[in-house]
Structures are given as structure tokens and as C-alpha cells.
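With one protein chain held back, the other chains of the complex are shown just where they sit.
And then chain A:
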Amino acid sequence: MVSQPTTIGGPQFECETGNYHTFCPISCVAWLYQKIEDSFFLVIGTKTCGYFLQNAMGVMIFAEPRYAMAELEEGDVNAKLNAYDELRRLCLQVKKDRNPSVIVWIGTCTTEIIKMDLEGIAPRLEEEIGIPIVVARANGLDYAFTQGEDTVLAAMAARCPEPQQVRSEEEKKERTLGLRSLFSMGKKEDKKSEQQASTPVYADHRPLVLFGSLTDPVVNQLTLELKKQGIKVSGWLPAPRYTELPIVEQGVTCVAGVNPFLSRTASALQRRMRCNLVNTPFPIGPDGTRGWIEAICKTLGVTPKGLEEREAQVWAALKEDVDFLAGRSIFFMGDNLLEVSMARFLIRCGMKVLEVGIPYMDKRYQQAELELLEKTCNEMGHPSVRIVEKPDNYNQIQRIYELQPDLVITGMAHANPLEARGITTKWSVEFTFAMIHGFTNAHDLLKMVRKPLDRNNNLKSLGWEKLIQEV
């Protein structure tokens, strides 16, 4: 029996066995190597890791990727071979073939188990070969899927320069104007930016650095959204190039996350780099985006303007989808940590959230998001949300059978079998790769949620719902 909460209130937290399906965190190399153009990702692991990457990344593998496996052989595991020498040989080859500005080592389960001292080897080797080596332990023993990005960004945070380290004007420009596509280099533009300089576009506020890897269009969109409030984004972690990592001024710079799975990055920026973390809900959905901008404004001492209208405008544009989704029930099996933000947005759309599975819940980092969730539930009259950490997929499927949700957000391992049993599904990983942040993309996010429902509505008259033979 599933006991569904009936009272309105804050979310209820549960924890299950952790027997769930998710991607291995090393998958983050797939989007990070594309984001950081001058990087090379070396995954130090076994055939198992390689097989996962080559299958999960599908076609991307063929586009001369800037990532490779350092495949461990028996000699590496039983320490017949020296890890330093082996990594030196491979990294020199990478340097020769690709000449990257940074090599990121991804530690895996195997390097953990055999206790290969990557953090110890890296500085020595970095000095020897003259290329920065960043070590991220993105392994399946400790982390799930998107948390891989978190480990990489947390490691990279330590490489952000301080203002006094950046001497040349040229470099300063590069690092602060890391958003290259926003600032064109043409002569014509130069005149314009001079003109702009005379009229103050930005309020006078402490430097703001945003963290989280998003595609360039979304970076531009969110940056412009803040520009409307007179807030200048001094840089992003990660920047499009490693050499453009933002300047971080200890004790001065404010930082804000754009994704809910970046808790280690947040604490690395807070503790090691002494930044001020803005606690925000995440810019997913117009409600989240508004909350995100407001929280940043508040911290930087800027009065937000026109946000309410902006949000209302976006909701008006979403009306048709919201009308369609309202009243339908949804179940998140949980695998990418975006679940709470998405659930909050969809409750605001009038959906009924039956369960929010999530691999890991950092209540501190997600505090503002959880508060917004509670507020949303109160305002929408939605019963308090069940948040299930480390879910058990088998138990969840029993609950799904019982609750018969209108839509299940799940991994590909379960999607087809559930569809065959007449349960509509949406593949969760798509939300990780699609552009879902900010006001501009709220519609795309709803379209993705709607698509399976629309498809199955279209096929409804055919009577092809249960496609398995009852035993």
C-alpha cells in the first residue's frame, strides 16, 4: 500500500535502498568536453567505463571527441606498472595529438578501490608536462549521473584566478568577458560599446559569478535576463575555454548556481574560494527563474523591476500547455537531481506529483528550492510532496502499478517496459541535455512533458495500450 499524504505542508522525506538505475557520473565528460572547448578529458578506468561511454554517448563518439579512456590493465591493477609513468606516457601522447589547455582526469571506481593517488600524481605531472591537470573523482561508488559535473566543477573552482593573478588587460578582458558571443569583436561593435559605456547599463554591485554548465544560448539568455535588472555577470564556471575561467575575488565575489546538483561546487566556492553563495531556487520554469533572479537581486542590493509582469507574460504564453497538463498526475523515479525543481514547476502548472525520487538531496544547497516547493504546494492546494532519496526501483514500480500515474519520468531501462504495460513515460535523461532553463525555455520544457501524453492520446482509439501477454 502506498500511503499518499493528504495534508498540505512541507515535503516529506524518505530514504530507500539505493537500488535504482542511473547513469554513471563519468557521463559528464560528454557534455563538459563540448562545453570547455580547449579541454581534454581522460577517464582512468576499465573497459566497463569505456563501454558505458561509447554506448551512452551514441553518435558523439565518432566526432573525434576530446575524451578518451586510460584503460587499466591487469598490470595497473596489481601495481606491476607504475601509475605515474603510465599516466605520463598517455598524457604526453594527448599533448602531442591535441595540445589541450587542460587535461581533466576522471577518477573511477577502480582508481578508488586500488587507491591510485591521482591528486598526488597530478601536480607533479602538471609541472613536468606543462599542462594543467584537474582531478575529479566522478565515480559510481559515491555519485550519480549529473553529480559528475559537480565533482569536475568543484575541482575547477580552485583554478579560478584571483584578481591580482590576472595582470594583462588582454587576459582580464578574456576572463571577465567570457561570454564571447555576447560581446562581438568587430570594429563596428566597439563604437557601440563605447556609446553604451556612457550610459550606465549596470548597477553598481559586487561581482557575480554563476556556476553550472549550460549550452551557450542558455548562458546568453540568463545573462541577458540579469542584464535587464542591471546585474552584470562577471563570469561563468565553466567558461567556454579553460583559459577563460572567471576571476574570483576572495570574500567579495558572489556566486549562484543554475542547477540543483552542484552542491560540492557550491561548497568549494564558499569554503575554498570564500565566495558568498546566493541561495536561490533554480531557474527552471518561470516561477523558478523569477525566484532565481529575485534572490540574486536581493543579495546584490538591486531592486528587481518588471519581474512580475515578465513572469505573468510567460505564463500567459504557456496557458495552452498548462491547461492541458493541469490535473494530471506525474511520478519521478529519480536519477538526475533535477526532480525537485521540475516537480515544483509542474505543481505550479496544476499537475499532481505523486512521488519525487531523487538520488541525493542536499537540503542546504536546495534550501530555497525546497521553500519554493512548499510555498507552491500551499498556494496550489497540493498535498505535501513525498521526496524519496536513494529510491528502490523495484518498490517504485510496485507503487506505479498501484497509483497508475498519467506520466512517469524515468530512465530508459524502465521506459519501454512501462509503456508496454500501458503506462506513459518520458525519458528523464532528455531533461539533462535539453535547454530547459530561464523564461525563454519554459515552453520547451512543458512541450517535452506533454509530448508522450499527446502521442498516446493520438493512439488512444486504437486500443493498443497493454502490449504484453498476461501470463
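Please note the rule applied: a contact is a pair of C-beta atoms (placed from the backbone, for glycine too) under 8 Å apart; a residue touches a chain by one contact, two chains touch by 3 or more; residues count from 1.
Just so it is clear, contacts and distances are computed from a predicted model.
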| remark: According to its UniProt record, the missing chain among "Na(+)/H(+) antiporter subunit B", "Ring-1,2-phenylacetyl-CoA epoxidase subunit PaaC", "Flavocytochrome c" or "Light-independent protochlorophyllide reductase subunit B" is "Light-independent protochlorophyllide reductase subunit B"
| request: From the listed residues A:48, A:99 or A:457, report the one that touches the chain absent from this view. | output: A:48
| query | Which residue among A:86, A:149 or A:406 touches the omitted chain? | reply | A:86
| message | Using the document's definition of touch, tell me which of A:76, A:287 or A:339 contacts the absent chain. | response | A:76
| request: Could you please point out the chain A residues that touch the chain left off the display? | output: 18-26, 44, 46-48, 50-52, 54-56, 58-59, 61-62, 65, 68-74, 76-77, 81, 86-87, 89-90, 93-94, 109-110, 112-114, 139-145, 181-184, 186, 188-189, 216-217, 220-221, 224, 314, 317, 394, 397, 411-417, 420, 439-440, 443, 467-468
